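Up next is chain A:
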Amino acid sequence: MKRFLVAAFVGAFALSSVFAGGSGEAAGAQNTPYTIEVGGSTSVTPLMEKFAEAYAKVRPHVKVNINPTGSGDGIKNAGTLYQIGMSSRELTPAEQGQGFRVETVAIDGIAVIVNSANPVGSLSVEQIRDIYTGAAGDWGQVSGSGKSGKIAVVSREAGSGTRGAFEELAGIKKLVAGANESTSTGAIKAGIAQNADAIGYISLGSLDASVKALAVGGVAASSANVVNGSYKLARPFILLSKADAHAESKAFLEWMLGPEGQAIVKTSWIPVK
Partner candidate 1 sequence: MKKRVFLDGLLYGIMALSLCGVIAVLGYILVYIFRQAAGSLSFGFIFRSAREGGILPMVVTTLYVVVVSIAISLPVGIGTAVFLTEYSGNSSLVRILRVAIETLAGIPSIIYGLFGLLMFCRFLGFGQSIIAGAFTLSIMILPVIIRTTEEALKSVPVSFREGSLSLGTTKSQTIFHVVLPSALGGIVTSAILAIGRVVGESAPVLLTVGLSRNIPRTVFESGRTLTIHLYYLTNEAVNPDDFGIAFATAGTLVMVVVAINTLTKILTRKFKNSQGDAS
Partner candidate 2 sequence: MNPNGQNAETRDGCAAKLDVCGLDLYYADFQALKNIDFRLARHEVAALIGPSGCGKSTFIRVLNRMNDLIPSCRVSGKVMLDGEDIYGAMDVTELRSRVGMVFQKPNPFAMSVFDNVAYGKRMRGLRDKRQLAEVVEVSLTKAALWDEVKDRLKKSALSLSGGQQQRLCIARSIAMQPEIILMDEPTSALDPIATGRIEELIGELKKDYSIIIVTHAMHQASRVSDRTAFFLLGELIEFGDTREVFTNPVDKRTEDYISGRFG
């Protein structure tokens, strides 16, 4: 028994020292394995995953670890926990002024979505504002297409980049009490897919056939319309880093902003360059 315990202890120590050894900071040498920690907005994550996948072919020794935690976390820990922080909203005044290098890597539209069975196809920005502030509580007040019934308003949680951008763009000061708050795109999509009375908003890049995107002010939610400026609900995808970042992470950042990276952005989002 004693031998067993001793062996267990020794084993544990050996194991941990191996782990510790493995984590040693990569030196500047060209092909030393290096891990770039990226963290922040869940909305930026699908794009970052595509970046990481493609970058693995460009520089196989570099691994990109993505932590989809949230924009607030991404901004707070950029330069410390994460070499690159992701945010799906502009920085608040309090978050600015920390010496970040702030780069917009892509533009993302925000799609206002309803159930596929909902006859409403278009809302104006004002109508959307009325729905989200509680001025309009029934589909009959906004639809004009015979749809009626109480509106189930679905929003994101406080602090979400998508919510921040959406509220700012639509001019929503205070969300109607009783609106459902969901933590994520998927939960909103799943909720709206089975509720004919619901309205919500998600990243345009995450839109799929399970729900229907509304035209806003008569302009369809599409990348083309975001690019030409006619679709107003759009926000930037921002990457934050510090000047003293590791060379590998700087290289990755440049690559994302370069032609190869922007070609990837083009698949579902709107490139900035």
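Selection rule, in plain terms: all candidates are chains of the complex that A comes from, given by their letters.
Some observations on this one:
To be clear about the criterion, a contact is a pair of C-beta atoms (placed from the backbone, for glycine too) under 8 Å apart; a residue touches a chain by one contact, two chains touch by 3 or more; residues count from 1.
Bear in mind that the values here come from a model prediction, so they are computed numbers and not experimental data.
Checking the candidates 1 or 2 against chain A in this complex, the single touching one is 1.
Residue ranges on chain A touching candidate 1, taken from their complex, read 1-2, 5, 8-9, 11-12, 15-16, 19-20, 22-23, 33, 35, 37, 39, 42, 45-46, 53, 63-69, 81, 183-187, 189-190, 206, 208-210.
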